[in-house]
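A single protein chain has been omitted; all remaining protein chains appear in their positions.
So that you can tell them apart, the chains are marked A, B and C in the order they are listed, and the count of residues begins at 1 in each.
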Amino acid sequence: MKKIINNPGDVVPEMIDGLVRSYPQIVARIPETQAVMRSDKESMIGKVGIISGGGSGHEPSHPGFVGKGMLSAAVAGQVFTSPTPDQIYEAIKAVDAGKGVFLVIKNYSGDVMNFDMAKDMAELDDIRVKSIVVDDDIAVENSLYTQGKRGVAGTVLIHKLVGAAADQGASLDEIEQLAKEALPNISTIAVALSAATVPEVGKPGFELPDDEIEYGVGIHSEPGYRREKIKTSKELVKELLSKIDKKLKLDVTHKYAVLVNGMGATPLMEQYIFSHDLLNQLKVKDIEPKFMKVGNYMTSIDMAGISLTIFDLKKEKWLEYLNYPVETIAW
Amino acid sequence: MKKIINNPGDVVPEMIDGLVRSYPQIVARIPETQAVMRSDKESMIGKVGIISGGGSGHEPSHPGFVGKGMLSAAVAGQVFTSPTPDQIYEAIKAVDAGKGVFLVIKNYSGDVMNFDMAKDMAELDDIRVKSIVVDDDIAVENSLYTQGKRGVAGTVLIHKLVGAAADQGASLDEIEQLAKEALPNISTIAVALSAATVPEVGKPGFELPDDEIEYGVGIHSEPGYRREKIKTSKELVKELLSKIDKKLKLDVTHKYAVLVNGMGATPLMEQYIFSHDLLNQLKVKDIEPKFMKVGNYMTSIDMAGISLTIFDLKKEKWLEYLNYPVETIAW
Amino acid sequence: MVKEKMDMLTVEIVNKWMELFYEKISEKKAYLSELDTPIGDGDHGNNMMRGMQGVKDGLEKLENPDLKETFKAIAMALISKVGGAAGPLYGTAFLEMAKNCEESQAPADLFRYALDGIKKRGGASVGDKTLVDVWTPVVDNLGKDELVVEVVQKAAEGTKNLVAKKGRASYLGERSAGHLDPGAVSSCYLFESFIEAGGIK
Partner (left out) sequence: MVKEKMDMLTVEIVNKWMELFYEKISEKKAYLSELDTPIGDGDHGNNMMRGMQGVKDGLEKLENPDLKETFKAIAMALISKVGGAAGPLYGTAFLEMAKNCEESQAPADLFRYALDGIKKRGGASVGDKTLVDVWTPVVDNLGKDELVVEVVQKAAEGTKNLVAKKGRASYLGERSAGHLDPGAVSSCYLFESFIEAGGIK
């Protein structure tokens, strides 16, 4: 493992410290926590608070999306480990402006349980808390009998929607409604060229031979659904797009938003080439995205790979929310 | 080599295509070239045009900085290869609004010669063209008898300055003056954990053993000044900062801007930890940057490493230019 | 009668238990993370170590605590230090023991409350390849006064052939079979430590 770090155990506090001190005009640390909130506190007055978070290692998620128009706060756990309820609870208290707080949770046992415990704690203080459990990763089949699908890059689009709605004065119930309605229209799927190395572990989550890739991996190097010889960008796009098409039934009469997301070690060069092939293959279906972003939004430390998220914009309002201006480090 | 690409020879055109089609609201391709310009042509009326460019492989540089308030156009060469004069000439013609065009060139033989040839061509059309040759990399000693220092991440700060000035209506001469004055106050130095792999070459520019790093590498995997066993982030910062201190003579009475730049494969996690250590070590000198950015701005394909740029803000105006709003993909 | 008396948990036993569990986790930290690698995210050992360091520090700070305070300190340390899935689960277990230890100090009773809390928090049932697969036979056997180390170890080993239905391992579907569940193994250490600490006669 070759990384620019100090003690592997200090990765999270040092990273959060570096982030808030580099961008003091946007974010501030919530005292004695690993959570950050907006520096512009006035932007939160009279608004529903929006909190996201989860294990670290997904930078710029989630602190990079804190700021006017998007998240009110983000809580960072240890690397790939959900934050603890006390931390989340502190963030809830810090951003509540009397209108309640909305939690964006990714569907992992740990996140769900820790955020739930924090919600219980906050409710004892009479703070209204609602939440959405994001499960946009279609690599894993949904099922009543299992944990269900994982929450991955599509989470960032949920942040954007609820953040814009909150900034425009939506109520807690309206925000919950918005998230619930939008979520089933967001699908993500990824391909990995290499796995992530957790600093405290010191070696990659799995080994991929020099000429192999894996479809359907998660953002914690959870193994995917198929391993194959490396393919061209065109063929990777074909595989991922066909999965999403199966789920969303892409249709020329609909409007779509697209997020092409680098996993950490994949350069923009490759992300743009992937986007080129994606746009070509969408064009065959006569589809041209109404909104698109390409870059590192929900990473997996130093994993090489890309995820593709498509969002079926069934409501005109959703596109407006995506385009709504924000003041964050990373959107 | 494991990359998300198609034919290695098609990397640049496909990447540029993906970029412009992903962000049509910001950039457009200049027909029949590998150059992109602002889609918002009105933003250029009556203003000096600002053009940058160079070999590809430094994404988001340079097309990611095209947009209102920053570059008017960017010209992309083959990977790590200066663009050709005909392409640069087309870009000059496309953005000239009668006020002249300013070229931001990085100090490499190829770039300097190709941009010079383009300048000659444009002058035949009576377009006034001026330029700056950026040489912020202090790893290589300057000398009258050699090529001199290289242009690296500090170039992005020059883009920002001249872009803001142009947007505010500065004349070609004023812009040249601004760039000339600012340049000697910008110093950059890098450390690499691994070298870049040019797609058409298929293997890294140099091999670094699993536990070694190299100080002073350039953005084309040019070897640096010293190879060592991997160090902690603190120690890397110490080495790089001492070099910059020697050059800029950091002084508590001055104001500074800082750019911590990831080289492509280095995750934000490490960049923020590096920033944490940097801010701590600056604090010992009682220095707190007035402006800071952390992220991938001037990359070297998939190289792992970080560069540190410090800019001595001798003029208040320079800080204003850095903070001036822009509409680009990547600033 | 004597037997029943000896089964009652005391602050001393719980302290000894946590001490031994701390040692076992220190020793097996890397192994637990390794178990968490093929079917998880490779952090279970680190998570538990962080938690047990917190428990150790938390218990040292207490002055003459009663059983409830002791359990509460353990629960709070686990909840606020472990994170991930294991934190809320182990934390809830000890929180339930704290809540109920004034009513009964019998491990059979307390561990049943704990197990109910774990199941409610995580929604897992027996056979889902989680720590529930260790806690359930432990509670059942304690009820029958039959708990021995072999039972605990057999329960943990039994997770190997299961297909995960909860937690990260569930994303692997059928491919999760053939690997021990890391949470089940850490729970095995918990009960081994408990027996070694003299928790049961």
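By our rule, a contact is a pair of C-beta atoms (placed from the backbone, for glycine too) under 8 Å apart; a residue touches a chain by one contact, two chains touch by 3 or more.
Because the structure is predicted, anything quoted here is derived from the model rather than measured.
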Interface partners of the hidden chain - shown chains only, full complex considered: B
Given B:M1, B:M117 or B:L250, the one touching the chain that is not displayed: B:M117
Among B:A94, B:V140 or B:V294, residue touching the chain not depicted: B:V140
Residue among B:G18, B:G49, B:G67 or B:P85 touching the omitted chain: B:P85
Option from B:E14, B:D96, B:E176 or B:E222 whose C-beta touches the chain left out: B:E222
Contact partner of the left-out chain, one of B:G77, B:P267 or B:G295: B:G77
Touching residues (missing chain, whole complex) on subunit B: 55, 77-87, 108-110, 113-114, 116-117, 139-141, 145-147, 150, 198, 200-201, 205-206, 218, 220-223
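Assume only the chains that are shown with their structure count from here on.
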Approximate Å spacing (C-alpha centroids) for the pair subunit A, subunit B: 29
Whole-Å gap separating subunit B and subunit C, where each centre is the average of the chain's CA atoms: 54
Distance between the centres, which are taken as Cα means, of subunit C and subunit A, whole angstrom: 32
Residues of subunit C whose C-beta touches two or more other chains: none
